[in-house]
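Shown next, in structure tokens, is the structure this report addresses.
Omission of a single protein chain aside, the complex is shown with its protein chains in their original locations.
Read from first to last, the chains carry the letters A and B; within each, the first residue is number 1.
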Amino acid sequence: MKETMETKKTEIRLMKGNEALAEAAIRAGLDAYFGYPITPQSEVLEYLTEQIPKRRGVVLQAESEVASINMIYGAAGAGARVMTSSSSPGMSLMQEGISYIAAAELPCLLVNVVRGGPGLGTIQPSQGDYFQATKGGGHGDYRLIVLAPSSVQEMCDFVFDGFKLAEKYRNPTMILSDGALGQMMEKVEFPEEGSLPHQVPAWATTGKKGRERNFITSLHMEPEQMEEINLHLQRKYKTIEENEVRYETFEVEDAEIVLVAFGLPARICQKTVELAREKGIKAGLVRPITLFPFPKKILSDLSKKIDHFLVIELNAGQMVEDVMLAANGRCPVHFKGRMGGMLIQPEDVLEEIEKIVAQTVPLEAEQE
Amino acid sequence: MQEETLLDDMQCVYQKPSTLTNDYMHYCPGCGHAVAHKILMEVVEEMGIQEDIIGVAPVGCSVFAYNYMNIDMQEAAHGRASAVATGIRRVLPEKYVFSYQGDGDLAAIGTAETIHTINRGENILIVFINNGIYGMTGGQMAPTSLFGQKTSTSPYGRDIEHNGYPLKITELIAHLPGAYYVTRQAVHTPNTVRKFKKSLKNAFEYQKLKKGTCFIEVVSNCPSGWKMTPRETLAYIEEKMLPEYPLGDLKVPTQNKN
Partner (left out) sequence: MIKGTVLINTETCKGCELCIVACPQESLSLSQKINLRGYRYVELSQDNCTGCTNCAIVCPDAAITVYRQSKQNYKKAV
């Protein structure tokens, strides 16, 4: 299911997630980055302010996240390949601008290095912005394409994928990361610089030379027109749902209890599956990679043959609702989460699995 | 008939600029926005820069500016026009870029963007239409509304103790080193219109020099919001607005520039 990178990988480095993301953006042909410092992702801005003047592109520290997202809108409308990043409270400030970008159908890459909330919260990692990323955040009927990395390598790869998807669909695309992934260091292989060429699109506002003028707007006062625009957007999202679902599975073929987790918790769950199997429990894992479009089909198919889903998230229960919708009552969906920046350990997840399995009265005698 | 023979003898000395579209303008009769649009587009036509210019329209009565100006344009969220213009300017360093904003957009919700864009000396022109009221949303008080001015949200007249002072944002930003050319103009008489046109030409010439932000405030009217006929607004501008917002240059580039 996972797409392979066709670009040549040429450099291997040991890097922090935030910096790997920034380096990937430059190699992917970033034209402009506008952002504002916020822990735990300020390294993205810092790396780019240091590197971009030596390589190519534009980088500017804006006066706020509100200003950043509007600079992104302007530059994207002018045909540039653009990215911004922030963390939860800053992402909240960007929501108005994101709604405008989605409505005006401008491509851009957004990165949310999620921290514990709500409010000012903590700087520790969390997954509490799943709803914000996948269900709106900003006003109106729009969707972001959302990619959830679970390794520093994916922090790099998803930048390339993110730009491709954003430009293919003229839609803002988000990398939903977290504070731990942003800060941890792992080996990462980088594609060649310039391996993702970019053409200024015909609809961009570059000055009306030899053509009719272009304008970028999201204002449509006539309800008939506004509905048409919305129907168009919905058709686009449907196409995205039909073509861009990505996920990974681990040991689900004969699984009786399937863990569902995204991002770093998925790696914890993968370890847990191994531990569970050692104890004779037929556990498996589904790791959604695209949170929108959500991998409903695999979960729906599994719900017909497994006994339980156990959803593990670093929040109060957000993706679990989408898993429930996919399962549609065919099998129970359990949840365990940690909040406030607390991480979960494989042993804790295993304990939860054992509790669930122990409560089940199996049809065949398959007790320990 | 008589007209024809008259015309045979005459040359056309003034007509609508070709850079304005043929769309019927939604502005109220006598609105200064329409005059400002027309003069801006005249300057674009005369300088031959229609193909090299991008404008940013605000939220406010002039939200539909892009329907009238036959150039590439972007619509911005309320208050964010100068940030959007910054984004455009940073990726298109050789084009002409301007934002066109009202008093709510520039001096209320957009104050941070206004100050920081100018503080960076962003190489754009900001056209600031100041009519002391929020026209589009039905005539509410603006930061630039005058003492005692009655609006839909200051029904007893603007009161300093409750609402604070009329905000002289132009005087504030003129102090910033990033502001290259700051001037206050008007468009209610033939003379003021001619001077406004000159200030626009200056501003676009200065953009070629890349020395900082040009800022033109236009003291304008709002017949509907002020609850006056267009004729009556002329007197209100002269007697009430201009003493508070005096016309003239607040900052001009020094002579020895290269």
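Keep this in mind: contacts are C-beta pairs under 8 Å (C-beta built on N, C-alpha and C of every residue); 3 or more make two chains touch, one makes a residue touch a chain.
Model, not experiment: these values are computed from the prediction.
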Touched by the hidden chain, restricted to displayed chains: B
Of B:Y27, B:F128 or B:Y180, the one touching the omitted chain in the full complex: B:Y27
Absent-chain contact - pick from B:V35, B:V56 or B:A179: B:V35
For subunit B, the residues touching the chain missing from this view: 3, 6-7, 9-17, 20, 24-25, 27-35, 38, 187-190, 193-194, 223, 229-231, 234
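The criterion applied here is as follows: only the chains that are shown with their structure count from here on.
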Chain centre separation (subunit A, subunit B; CA means) in Å: 41
For the subunit A and subunit B complex, residues of the former touching the latter: 31-32, 34, 58, 60, 62-64, 66-68, 70-80, 82, 96-97, 100, 104, 205-210, 213-219
Touching residues (chain side subunit B, partner subunit A) in the complex: 50-54, 56, 63-64, 66, 70-77, 80, 83-88, 90-92, 95, 112-113, 116
